[in-house]
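Here is the structure we will look at.
Showing subunit A:
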Amino acid sequence: MAERLLTRFSFFERILHWVVGVTFVLLLATGLAFAYPALFWLTALLGGGPSARVLHPWVGVLFTAGMAAMIVVWFRDMFLSDSDRRWLRAVRAYATRDSANVPPAGKYNAGQKMFFWVQGALAVVFVASGVALWFPAAFGASFLQWMRLAHYLATLGGGLFLIVHVYLGTVAYPGTARAMIDGTVTERWARHHHPRWHEEQTRP
Partner candidate 1 sequence: MASLAATFGRGAMTNHWKDIKNTDVILVMGANPAENHPCGFKWAVEARDDRGAKLLTIDPRFTRTSAVADRHMQIRPGSDIAVLGGLIRYALENDLHHADYVRAHTNATFVVGEEYGFADGLFAGFDEAASNYDKTAWDYERGPDGYVRRDPSLEHPRSVFQLLKQHYDRYTPEVVADIAGCTADEFLQMAEIICSTGRADRVGTIMYAVGWTMHTVGSQIIRTAAILQLLLGNIGRPGGGINALRGHANVQGATDHAIVAGILPGYLKVPTPPQTSLAAHLRDSTPRPLVADTVNYWGNYPKFYVSQMKAWFGEHATPENDFAYHHLAKQDGDATWLTIWDKAREGTLEGFVALGFNPLLAGPDVPRLLDSMSKLKWKVVIDPFMLDSAEFWKAPGMDPAAIDTEVLYLPSSHWIERDGSFTNSGRWAQWKEKAVDPPIGVQPDTWILSELFWRVKELYQAEGGAWNDAIQQLTWDYLNPREPTMVELAKEINGYDRTTGRLLSSFGELADDGTTTSGNWIYTGSYTEAGNQMQRRGTADPTGLGMHHDWAFSWPANRRVLYNRASADAEGRPWDQSRAGIAWNGREWIGDVPDYGRTTPPDAAGAFIMTEEGVARLFSSHLADGPFSEHYEPVESPSPNALHDNVAVNPVIRWYDGVRESLANGDDDYPYACTIYRVVEREHFVTSNVPLLVEAMPDFFVELPEGLAAEKGIPNGSQVRVWSKRGEVQGTAIVTKRIKPLRVNGRVVWTVGIPVHWGFVGITQGSMANLLTPFIGDANTRCPEFKSFLVNVERA
Partner candidate 2 sequence: MADSLTIRRVSASPDAFIPISALRSGGPTYAKLVDIGACIGCKGCEVACKEWNDLGVEPTANFGSYQSHRDLSPKTWLLMRFNEVEVDGNLNWLIKKDACLHCEDPGCLFSCPAPGAIVQYTNGIVDFNQESCIGCQYCVTGCPFDIPRFDASTRKVSKCNMCVDRVEAGLEPACVKTCPTNAISWGSKHDMLALADQKVETLQSRGYANAAVYNPAGVGGTHMMYVVPHGDRLADYSLPSDPTASPAPMTGLMFMKRLGAWMMGFGVLGALVHFLRYGPERLDEHGDHRDHGDGPAREAPSARLGGHDGHGDGPARQAPSA
């Protein structure tokens, strides 16, 4: 018997996610290519060195637009509640699958919310430093050097986020990724991961 499915993300939300996701991966790949000579071949993703340098900021513009929309759309859902704070204190239990000791989450657990805010903050750093590096002629060398450092640090943060995000969203928690594909999750999944949300969704 087919399990009952709950809609977790709307079509628009999924579009947003993938705009941000794809652009971020491209940006990360080419950014790492610029940062690490050993990865310079990754510029091939955007047509080689010179064109990667041209396209990277434009992809960044798309990323920025997606991020901005995402923030607007999810902003309200992402405030931390008291139960979220409890969740955060129990993050170790979450990581070790000790679900008994994980406080029940709403639509988003506190980890997801934190990622949202961190990601938002990083985006601001990316954009601010990225604009300076896009138009270096308008700025002084020393300022640009600091911007390069800032841009890299954001890259590092974003890169680490991506590892966790992709891992958790795919192999670690089967049934998760579909939320961003067809927008649905199984009730079973919802009940386990987001019991309070599940409750809201299934309340008659």
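Inclusion criterion for the candidates: all candidates are chains of the complex that A comes from, given by their letters.
Structural remarks
In this text, contacts are C-beta pairs under 8 Å (C-beta built on N, C-alpha and C of every residue); 3 or more make two chains touch, one makes a residue touch a chain; residues count from 1.
Here the structure is a predicted model, which means the values were calculated and not measured.
Note on subunit A: across the options 1 or 2, its touching candidate in this complex is 2. On the subunit A side of its complex with candidate 2, the touching residues are 2-7, 33-37, 40, 43, 49-50, 52-54, 95-97, 99, 133, 136-137, 141-142, 144-146, 148-149, 152-153, 155-156, 159-160, 163-164, 167, 171-175, 178, 182, 184-193, 195, 198, 201.
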